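Take this structure first; my questions come after.
Every protein chain of the complex appears in place save one, which is left out.
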Amino acid sequence: MTQEAITGAVPSLRAQRRTLRLARVRTAARWLLLVAGGLLFASVFVYALLSAVKSPADVLSGRWWPREWHWSNFKLPFEQAPFARYYLNSVVVGVSVTLLNVVTCTLAGYSFAKFDYRGRDVLFFIVLATLMIPLEVIYVPLYALVYDLGWVNSFLGLIVPSGTSAFGIFLMRQSIDAVPDELLDAARIDGAGELRILRSIVVPMVLSPMAALALFIFMANWDSHLWPLLVASDDAHRTLPVGLAAMQANNLGSSGIPTMMAAAILALLPTLVLFLALQRKFVEGVTMTAGIK
Amino acid sequence: MTRALRALIVATAALVGITACGSSNDNASKGGAENVKLTFWTHTHPPMIELNKKLISEYEAKHPNVKIAYEQIPNTEFATKMLTALSNGSGPDIINMDDVALRGEYIPKNLLAPMDAAAASKAEAAYVPGTLDGAKGSDGKLYGLPTEFNATAFAINKKHFEDAGLDPSKPPATWAEVATMGEKLVAAGHEGFNFLYLHSGWYTQQLQTLLNETGGSILTPDGTKSALAQPQSVQALQIWNDLIRKDKVGNADTASREATVPFDDFASGRRSMTMIYPWAVAQLKADNPDVYKQMEVVPLPQVDPAKPTGRWYGYYMAVNKASKHQAEAWKFIQFVTSEHDRWLTDVNFVQPVVGWENSPAAKADVPFLNVWAKAYSEGKFDEVAPHYSEIQDEIKSAVERTIFDGQAPAASLQEASKAIDQILAG
Partner (left out) sequence: MARAARNRTGLAFALPALALFALFAVYPMLRVVYLSLFDYNLTSPGRYVGLENYRFLIHDARFHAAFGASIFYVVAAYVPAVLLALLIALGLNTRMRGSGLVRLLYFAPVATSWVAVSVIWRLVLHPEGALNRTLGLHVNWLSSSGSARWAVALTAVWKEVGFFVIIFLAGLQNVPRELHEAASLDGAGAVTRLRYITLPLIKPVTAVVAVMAVIRGFQSFSAQVVLTDGSFGTEVVNLFIYKTAFANARMGRASAVAVMMFALLALVTLAQLRVFRRTDR
């Protein structure tokens, strides 16, 4: 092997340093692009906030920065519509649906994971099959059913049909499956009843996925528009999305823009705050929906 | 049986129990006592809502056993919500709805309760002939009493006219004049004229107004097919098209779509000319007094000034067929619709009782009374057909294709005609 061949195979120190610098520049550039993109995404929220505090004349003027800061605009949604009521309804429905889901899914997950009865696998398969039935396909007869039950314009109609979810059952089943059978058997030998076992042994071991499920269900329900629009759209039962959409219909002139921006921001605050506070759980919830398909 | 199973059964029973105690939509009167609860829905027109609320408290004071729950529905969902609720029996006892919906949807679908014959004949005698037709079924029965009855006129902003070097005392008499004056107004920095682009009802009623003038129509005389593709009908959309796309007297893309204040653009002083209704005048007076001072109501421009025509529509209070308190409901309706002077004074709602234009209230409180009186004498109700809401949707799409996308009126109405024929056949 000649000298050139050897030296040709290993790049010179200068060349190495250049490659490294190039790589660093490329990484920095990529990072800058990502940050810029992220800021672009966030700019929509900033624009909404800035518009919410402008006067109606200022909103479409083309200036980004408000001429005056009308923080009092955030009171307007409450004055122009029963906004507080919409909020309350969303919270009541959201919490109820979440609780109902956590209870039914945990019970069913436990059932499918730790018990053996005839038809268990068939039933579980049917549960999974309902994943293929989105609301959009069944909401017409579902509405007719809810009407026949007398649940139109009531909280029952808003809560009960959403009371369980295949995704939740699958998740809880998977999580509870990991609980060691020996623990359960030991408790049974000690004479504990099944509910007691569930409550004191199983649940404490699956609190984490339960929390992720609860967060996911709550946030999905907060966004629910089509079903509440159909089932409960009188002012006493309207949830936030329905109320917001209704306010929008009455506020399309330019004088209503700051009000609507304020209302929109108020409406998305809870889930945004929940997300910021519980990011990891939120991400967990989203990846879980992907995991089961 | 294990404790667990027992607990579960108790829980299920509780759920069933709650179900049975059921919805909070309770219309039945408590057995025995005379207490009656009526529900009443209207659309969202703030001045009307104010007067309704006052009338309701007065009625409740006079009839302590009656409670009336009053709900106002946003205008864009009003038609849908009303139809769904009436269709599934969850609707209110009393509705206040326009004649097109009454004649086109609710009466043919048997969703309303007719007035009894004696009361109906009394009503016929009291109201101007023809004006109750808006709430009549093909069976000739009367299904409602009018809260408002509107003819169509035109409004101009006198100050804008002066800005543009036009004479406010010589308003446009034809649509061609609207075009030429509109162009001058645009040159002076205003929006000359525009139509309203709110929900499908608005599109249809404006096109219908033009159709009445050109001699076109939505349906053939036997009502089985669409007549929109005929030359006289196309002419109506052509007028709309020429004003907005050719002569550019108004900008459809930035027009306000505020359903609660339909005439927002005129009221805010942006637009110089608009079609208008009596109730809008009252709304303007209350909300924009400075523009109100600059406003003049004049007769609707005509295609053929020698043969003026216009358009009527009315809102009527009617009773849900599924209501369990029909007699009480009618009593309330009679009360509300008999306060003619207050409707005139407070809200500028004209109730077409015989001689209304000669009442002192009219003379005192209806601005531009002579224009309105004349408009009321020329005009007719809209045509209706089964599945009218679908037809209205097609008309809205047709107008949008022409005005926003630039499709030629004839082609756009051809498409709409085909769709409407299918709707009527299906």
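Should a chain be cited, it is by its letter among A and B, assigned in written order, with residues numbered from 1 in that chain.
Quick note on the criterion: contacts are C-beta pairs under 8 Å (C-beta built on N, C-alpha and C of every residue); 3 or more make two chains touch, one makes a residue touch a chain.
None of these values were measured; they are calculated from a predicted model.
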| field | Omitted-chain contact residue, chosen from B:51, B:66 or B:79 | value | B:79
| query | In the complete assembly, which of A:15, A:84, A:133 or A:178 touches the absent chain? | reply | A:133
| said: I'm checking contacts with the chain that's been left out. Which of A:160, A:206 or A:232 qualifies? | reply: A:160
| Touch residues of subunit A, complete complex, unshown partner | 30-31, 33-35, 37-39, 41-45, 47-48, 51, 59-60, 62, 103-105, 107-108, 110-112, 114-117, 120, 123, 126-127, 130, 132-145, 147, 160-161, 163-164, 166, 169, 188, 193-194, 198, 219, 222-223, 225-226, 230, 240-241, 244-245, 248, 257, 260-261, 263-265, 267-268, 271-272, 274-276, 279, 282-283, 286-287, 289-290, 293
| note | Note that subunit B touches the chain not displayed via residues 2, 4-5, 8, 11-12, 76, 79-80, 83-84, 86-89, 105, 109-111, 199, 252-254, 387, 389-390, 393-394, 396-397, 400-401, 404-405, 415, 418-419, 422, 426
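Here is the rule we use: only the chains that are shown with their structure count from here on.
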| task | List the centre-to-centre spacing of subunit A and subunit B in whole Å, with centres computed as mean CA coordinates. | result | 40
| query | Residues of subunit B touching subunit A in their complex? | reply | 2-4, 7, 18-19, 22-25, 44, 71, 74-77, 81, 88-90, 256-261, 264, 268
| query | Which positions of subunit A touch subunit B when the two form their complex? | reply | 144, 147, 149-157, 193-196, 233-236, 246-247, 249-256
